[in-house]
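Sharing a structure, written as structure tokens. Questions coming.
Removed from the display is one protein chain of the complex; every other protein chain stays in position.
For chain A:
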Amino acid sequence: MTRESLFNIVMMSLLILFPLWAWIADEPFMITLATKAVILALAGVGLNIALGLGGLVSLGHAAFFGIGGYAMGILASHAQSYSPILESPFLIEGTKSMPVIWLVAIISSGLAALAIGVLSLRTTGVYFIMITLAFGQMLFFFSISWPAYGGEDGLPIYVRNGFPGLNTLDPIQFYGICFAILAVVLFFCARLAKSPFGLALNAARQTAERVETVGISPYRLRLAAFTISGMITGLAGALFADLNRFVSPTMFSWQTSGEIMVFVILGGVARLFGPVVGAALFILLEHLLGGLSDYWHIYLGLLLLLIVLFARGGVIGTFAGKGANHD
């Protein structure tokens, strides 16, 4: 077993043991913190497919996070007010069912990623970063100026959505749902990295010319990666909205895009558990330092700087050494 897989197992155990401890010790706030970490990790895992495997530096992943969030907000708010979303030409009603909301979040953020990908993946480097940022900002301003769903003030949801057979209002049960989703997605990502698609995408990041020369279009690979990436981040957005029972334009902001990227870089780009470690560290720092100073982001920035300068593989790279993002 490699040091990295050992590290991953430890991380996974922590994600099980810490909330269990909090549950037994009756510390619901700690469970909520863990839930937040797991959801943000999921958003980062989504970005990591584009960024880590595909080398696509997207500064617009808040777009998908926000779309997932608003998918939840819109569906749940209509269910809560018993008013249909659409009456003609056919009836679409709101819902409080988590699985349905997730599905809508995944599909709508996937479609958005496909569209943004088509328009932005012809460019590379700084232009790609700027175009993805611009799309994120576009949705941000759109959400602000759309009064039907709260506009600038955001949209509160008064009840948590339901999952068959579970009490989602119980913090530990909601945590269980989020953790299970993260675990499933991580498993999928581990497979993806070794699949023919992962092999080709990873090669296209290193040398697009080679990939073309064997008859594969790098553009199509990247478009598929960007879409899958957006779907996962969108799902995280829906869960995040459910955690807070609130959606607002902040989910679309470029700061959100930046934070998702910070998780990935902190933990280790292209490492399966990179975003998980990154998001956990982020939440930990926010909790510890946020109490000391309103300007805790300065310390975060400092840490990020140190990592970028001295530990290119992020936390995982430092612990587990250089290497095998796939062996």
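Going forward, a residue touches a chain if its C-beta (ideal position, glycine included) is under 8 Å from a C-beta of that chain, and two chains touch if they have at least 3 such contacts; residues count from 1.
Operating definition for what follows: contacts and distances are computed from a predicted model.
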If you had to name the missing chain as UniProt does, which of "Sulfate/thiosulfate import ATP-binding protein CysA", "2-oxoglutarate ferredoxin oxidoreductase subunit beta", "Xanthine dehydrogenase family protein subunit M" or "Acetyl-coenzyme A carboxylase carboxyl transferase subunit alpha" would it be? "Sulfate/thiosulfate import ATP-binding protein CysA"
Would you indicate which residue among A:Arg3, A:Arg122 or A:Lys194 is in contact with the undisplayed chain? A:Lys194
Over the whole complex, note the residues of chain A touching the chain we left out. 188, 191-192, 194-200, 202-203, 206-207, 209-217, 220-221, 224, 325
